[in-house]
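Below is the structure I would like to discuss, written out as structure tokens.
With one protein chain withheld, the remaining protein chains of the complex are depicted in position.
Right, chain A next:
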Amino acid sequence: MSETLKITDLHVAVEGKPILRGVNLTINRGETHALMGPNGSGKSTLGNAIMGHPSYDVTGGTIEINGQDIMEWDASERARAGIFMAFQRPMSIPGVKMADFLRHAATNVRNPERKEGEDLIPMREFRKELKEKMSQLRMDVEFARRYVNDGFSGGEMKRAEILQMAMLRPKFAILDETDSGLDVDAVKLASQSIAEIGGAEMGILIITHHDKLLDYNAPDFTHVMLGGKIVETGGVELAQELYTQGYDRIRAAYPEEAALEEELAEETATA
């Protein structure tokens, strides 16, 4: 049986303000989904809600993995169940080396039942694997000794997120604008890297404005989000259309959601 991440009629509010208004999305392991939409349409909110961010209040609907409701799980439990999010803006953790951070993370994710204080993956074994993955991603080994995202350039941070994904081997990965702030070459490298580290093994949700990240990761499905809902789903051709022609056709076709989107955008602008 294929493994499935299923989101049903998801409503999410942030600081009392409704952002998502009934999202339905099913991702099977092995599929690549692109999620596109204008700024403020709720794409990142969906990612954060799936990951279990405490500031995003789920006011209705369900998120399930293989039929198991995970709504009550915190981010740690979700990570251990195989969910990963590459952050749009990764946090830095000064004083903690990337390698140490990842060794503990990988140990927890690979042994979901691990209790605090139990042994970590043996150092040698872990180092070998980390080195292999870093070379695959064409990253300098020095990276592992640097403090997590501390003083990283935008491109380095995004590559570090992909490295983390490679080491944690999630079942389902959300890539939240992993291409933003990167130059053309960096996006190409990121796109290749995602494909190389086994896109086929994962169910991937790529949140993006552009189609470049999709070059090496052709989506099986493209979803368009507007006003907190997925209003249209198509194939790879839909992603190309949105990137080249924008959202005018979509807005015209879904006037109600377009009005909500405008409202949210205005609130954001005046906030």
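By our rule, a contact is a pair of C-beta atoms (placed from the backbone, for glycine too) under 8 Å apart; a residue touches a chain by one contact, two chains touch by 3 or more; residues count from 1.
Note that contacts and distances are computed from a predicted model.
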UniProt protein name of the chain not shown, from "Fe-S cluster assembly protein SufD", "ABC transporter ATP-binding protein", "Acyl-CoA dehydrogenase, N-terminal domain" or "Phosphoribosylformylglycinamidine synthase subunit PurQ": "Fe-S cluster assembly protein SufD"
Options A:Q164, A:T178, A:T208 or A:T222, residue touching the unrepresented chain: A:Q164
From A:F87, A:F152, A:F221 or A:Y247, residue that would touch the chain that is not displayed: A:F87
Missing-chain contacts mapped onto chain A: 51-55, 57-58, 71-76, 78-80, 84-85, 87, 90-91, 93-96, 101-102, 104-106, 108-109, 116, 147-148, 164, 168
